[in-house]
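The complex appears here without one of its protein chains, the remainder shown in place.
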Amino acid sequence: MNTTNHALVVRDLKKKYPKVEALKGVDLTLPQGEIWGLLGPNGSGKSTLLKCIIGLVNPDGGEIEILGSAPSRQTKAQIAFVPEVENLYRWMTIRQAIDFTATFYDDWDEARVPGLLQFMGLDATKKVSSLSKGMRARLKLILALARKAPLILLDEPFSGIDPASRDRIVEGIVRQFKSEEQTMVISTHAVGDTEQLFDAVVFLDEGTINLQGNAEDLRRQYGKSINDLFKEVFA
Amino acid sequence: MKRFLRLLRKDLQASLLPMGFLSGITIILMFLIRFKISTGSWPVEASLAAVAIPLVFLPLWLLWQSFQTLRSEWREDTVYTLLVLPVPGWKVMLAKLSAIWVEYTGLLAVTVIGTLLFFAPLVQEAMQVVPSVAWLVRNGLLLYLVSLATLASVVIFVQLAFIVGKMVGRLQGLVAIWTLILSGWLVDKLGVLLEPLFRWLPTLPVHRLFRLEELRQGIVVEWNLAPEIGTWLGILAMLVLTSYLFEHYVEVNG
Partner (left out) sequence: MNIDFSTSIPIYLQIIEEFKRQIVTSALKPGDKVPSQRDLAAQIKVNANTVQRAYREMEILGLVETLRGQGTFICQNQGIVEETRKEMLTNLVDDFVRAVRALGLSQEATLDVVKNRFSELESKEEVNDK
């Protein structure tokens, strides 16, 4: 099977932690140019799946192909990963955090930075530690969107932040995402205000995919919004 | 190189606060002792303590720092940034080691400058033992290089122990300590084992700087490098191993 024109292919991916089996054989094929919603409640394995793709977690079995290659240092250069945790150095200013990130990625587009900062309402001289959770989430997104990365992974970008920040982030994604050259996966357990972002969705439940497909097709097929479908599946 | 320097800069900036604090403490301590001596409340011999205290605490702090610089990445979740960077693991590890070298050099400089500033008579007395300024520079430099190497070995041991500890789910501390003991033993054995291979190396004539009597008499001892080589190859292998484990095997907590 020729998979080079796929942004991401996952085959029979398994991951077991000491206490829990996080992924029980996940298969997934993402065409280029789409935004995928990785949906499921907390502990369903969403985060583990994303961490396997970027290389923060080593799977116990199965295969991952990122733009045709197995995970490596090279694929790390092609992925913009935004974790759920606060991964920024708190003592840095926003400007320092931006410069730090820019040094490591050849696909960094400095020309996008001023516009993104303004859109997100961030003052580059402020320290990361002085920002609210929502503002830090905005900054984390800027660090991903200022890159022309072929694959963007956002892990729970909306969890626990204020509605204004959530709106900014949704709009920022819509504005900046380039479907001609990028593919995005967004994991979330709060589907309500974000379902209009997704081309396709994957429902992950206790390490297994139990539903996936084009979002519009699912709405038509089930006569429900993705949010209602989500509530029904995980009731 | 640009990326290595950025990592180094980050590690240096991250420890700017404790560095400033320690420099300040050192200077204040020296000033205090100098003041007490000049008012006559403390004997002149106290000036030895003023120099010795920073030099005793320095290695302890560096040991702590080599552990702390890694631990803080995990504690503050910044390891999520570090582990996804498309850089080889050795750049991360070597940047941390280099930062500790720079910090060591900085604190050493503060101690030396403080000594020159507050205890000039003591320095003058010490200079009487020294054959010449050129001799002092040569031997001082040699001692400095040996201390850098020793420091590197300590940092590399701590890094390996920490990273191996992070690879297990439970009993991380215990695993780390056993890694430290085992790797130390292995490297020591390696030095002995490989010693015959490097017997052809010439010995290095050195002064033992802390034996004042030997210094006065100008006694030189021959330093046999042969057993050192194997040890250092072992330490280098450990750095490579740590870097590899960091890049490919360490996971963030589930």
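Each chain carries a letter (A and B) given by its place in the written order, and its residues are counted from 1.
Going forward, contacts are C-beta pairs under 8 Å (C-beta built on N, C-alpha and C of every residue); 3 or more make two chains touch, one makes a residue touch a chain.
Bear in mind that the values here come from a model prediction, so they are computed numbers and not experimental data.
**Q** So which of the visible chains would the left-out chain be touching?
**A** If we consider the entire complex, the absent chain touches A.
**Q** For a quick check of understanding: of A:124, A:170, A:190 or A:233, which residue touches the chain that isn't displayed?
**A** Within the whole complex, the residue contacting the unshown chain is A:170.
**Q** For chain A, which residues touch the unseen chain?
**A** Residues of chain A in contact with the hidden chain: 33-35, 167, 170-171, 174-175, 177, 179, 192, 195-199, 215-217, 219-220, 222-225, 227-228.
Note that only the chains that are shown with their structure count from here on.
**Q** For chain A versus chain B, what separation do you get between their C-alpha means, in angstrom?
**A** 41
**Q** Going by the contact rule at the top, pick out the chain B residues touching chain A in the complex.
**A** Against chain A, the touching part of chain B is residues 2-3, 6, 10, 13-14, 76-81, 83-88, 169-170, 247-249, 251-252, 254.
**Q** Where on chain A does chain B make contact in their complex?
**A** 17-18, 20, 22, 48, 51, 54-58, 73-74, 76-77, 79, 81, 83, 85-92, 100, 103-105
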